[in-house]
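Let me begin by handing over the structure; questions about it come next.
Only one protein chain is missing from this complex, and each of the others stays in its spot.
On to chain A.
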Amino acid sequence: MDQNKIRNFSIIAHIDHGKSTLADRLIEYTGTLTKREMEAQILDSMDLERERGITIKAQAVRSSYKAKNGEEYMLNFIDTPGHVDFTYEVSRALAACEGALLVIDATQGIEAQTLANVYLALDNDLEIIPVINKVDLPSADPDRVKHEIEEVIGIDASEAVLTSAKTGLGIEDVLEAIVAKVPAPSGISDSPLKALVFDSKFDAYKGVVLYVRVIDGRIKPGMKIKMMATNAEFEVTEVGVFKPNLVNVDSLEVGQVGFFAAAIKNVKDARVGDTVTDANNPAAEALPGYRKATPMVFCGLYPVENSDYDNLRDALEKLQLNDASLVFEPETSVALGFGFRCGFLGLLHMDVIKERLEREYNLTLITTAPNVIYQVFRTNGDVELVDNPSNFPDPTVIDHVEEPYVNATIIVPKDYVGAVMELSQEKRGEYENMTYLDETRVMIHYALPLSEIIYDYFDRLKSVTRGYASLDYELAGYRASSLVKVDILLNGEPVDALSAIVHREKAVSRGRQLVEKLRSLIPRQMFEIPVQAAIGNKVIARENVRAMRKDVLAKCYGGDISRKRKLLEKQKEGKKRMKQVGSVELPQEAFMAILKMD
C-alpha cells in the first residue's frame, strides 16, 4: 500500500458523546464488519468495559475505504482509553496518529476530559477534525458548539462535520474529511525500524501482543528486535493487523498500525511508549515521550479467607502480565493478616483490578481505603515514601510531610461556579484562575491535593453541580501539608488497616464521622464494641456498637428441620464475607468506610 494512502486517526470524545457508536458506524460503513459480526465482536470485549461504558485498553482497527476521488485508502482507527487514570496511555495512542476526530455532543458542548485530550492531541501535532454528533436531537445546537470549539480550543470549526452516529447521518462526510485532512504518515521506509508501542496485551498462546505504529522502517516475522527502554531483545514470530480480529500479514510497513508477537513473556518488557527497533540495525535514538507508569493510588488487598493468599498472589501476577502499571508487594496487617499493598494509576484502575480479581478469580477480598503516596521528611534528614497509613512515622520524628497535588480543570455552567469554589475551598484547593468558555459555561482551575480527589471530590462535585460539572486533572508535584494519622480502635485494640492520614484541621471531624459510620456498618455482636478514633494516644471520638440482645430461633413447624438448617446456613454465609479482627467481626465495607461518608 502506498504510504500516501494511509490515514491514522483516533477519536477524542467525552463519555456518552457517542464515540463508540461513531466508531461502530465507521467500521460498518467501510464494510470491515457486517452488522452481525459487530455484535459478536462487542460480546467478546471485556464485561467490565461494557458495563462501565469505558474503554480501558486501547484498540486498533484497520479498514479500507474507497473515497469519492476513486482512490482506495487504508484507515487505521486507534481507540483510546476514556478515563483520566489512563492519560499517559491516551497520549501514546495519539502519538501513533496524524489526526483525530474531536467528537462533541451537539446538545452538551465541550467537557473537561475532552479538552484535556484535545490538548494532548495538539501536543502531538495532530490534525483535529471537529465532528458535532447527535445533531438529530431536538435540543442540538451545532452553532453554539462550533463557536465554543473556536473560542476554547482555537481551531477552525467552520467545516465541522455534522453527524448522527445513531441514524448514520454524515458518516461518509467523516470518512471524506479523514481522507482529505489527516496527513499521510511521513516516515522513511529504508531507515532503521522505529515503532511506537501504544498498548499491549497478554495472550496465553502468543505471549505479549504489542500494538504498534511503525514510524520508520518495517517489521516482519523472523526479525530480531530490541525494546529501546529495557534493551530486551526478541525475535518476531508474528505480524498482523486488526480487522478488528487479528489477521496475520507479511509485514507492517512504514506508517502502518498493527501488532506483532515475539514470544515475550511479560508486559513489563513491552511497555507502552517504548520504541521497538531492529536489534541488528538499531535506530540512533528512541521516540520521545516514553515514561514508566507510576502508580498514584495505593490500597491493601487482603483475602477474607487467609488460605486464599496464594491464589490472590497468582491472580495479581496474571493480571500484571497484562497490565504493567499494576504494582504490588506483600504486606502484613495485624488486623487482616497477609495481603498485598497494590499501586494503581487511579481509582478506576483500582476498581477494575479489584472487580476482575473477584469475578475472574473468584476471590473474596477486603480492600482498605485507597490513599496517595506521602513524602515524609524526618527530623534526621531522611526522606521516606509512605504508601500505607499504618507505616506513617511517629509525629515526634517528623519534620514535615508533603503530599501530591493535582492541577484540576473543572468545566461547569456559570450558575454553579459558587458551589464549585466552595467545595474546592473546603477540599483545601487553591484557586488559580477562571475563564468563560461562552456566556453560560466556565472553566475553573484549582490546585487540589490528590488525596481529596480520591476521597470524595468528584462525587461531591457531581452532586453540587447536579451532574453538570466535568473534571480533569494532572499531577502537579508535591506540597507540604499539615497531616496527621488518625487511628481507629475497636474494643480498645487499634486496627491498623483502618488508619487514615488526614489534614490536621479536619482530623477531629473526620474521626467523628468515621466512628459513626463504623458504628452503623458493624453488625451487633454478642458484646458491646467501643469504636474509637485517636490521634496518637488521644481519643478524639467514640461510639459504641450495642450488644446484640438475643438471637433465638422460634418454633419448628411440624418437624421441618430443613428450614431451620437453611436459616442457619444463610446466617453463616453472611458472616463468611466478614473478617474476624480480634474478637470483632467486620464486614468488608468497614474498611472502605472512610470513603463512604456523607
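The criterion applied here is as follows: contacts are C-beta pairs under 8 Å (C-beta built on N, C-alpha and C of every residue); 3 or more make two chains touch, one makes a residue touch a chain; residues count from 1.
To be clear about the criterion, contacts and distances are computed from a predicted model.
**Q** I notice the complex is incomplete. Of the names "Tryptophan synthase alpha chain", "Heme chaperone HemW", "NADH-quinone oxidoreductase subunit N" or "ABC transporter permease", which is the UniProt protein name for the chain that's not shown?
**A** "Heme chaperone HemW"
**Q** Using the touch definition from the top, which of A:A204, A:L385 or A:A554 touches the missing chain?
**A** Residue touching the chain left out of view: A:A554.
**Q** Which chain A residues would touch the chain omitted from the figure, given the whole complex?
**A** 526, 548-562, 564-565, 568-569, 571-572, 575
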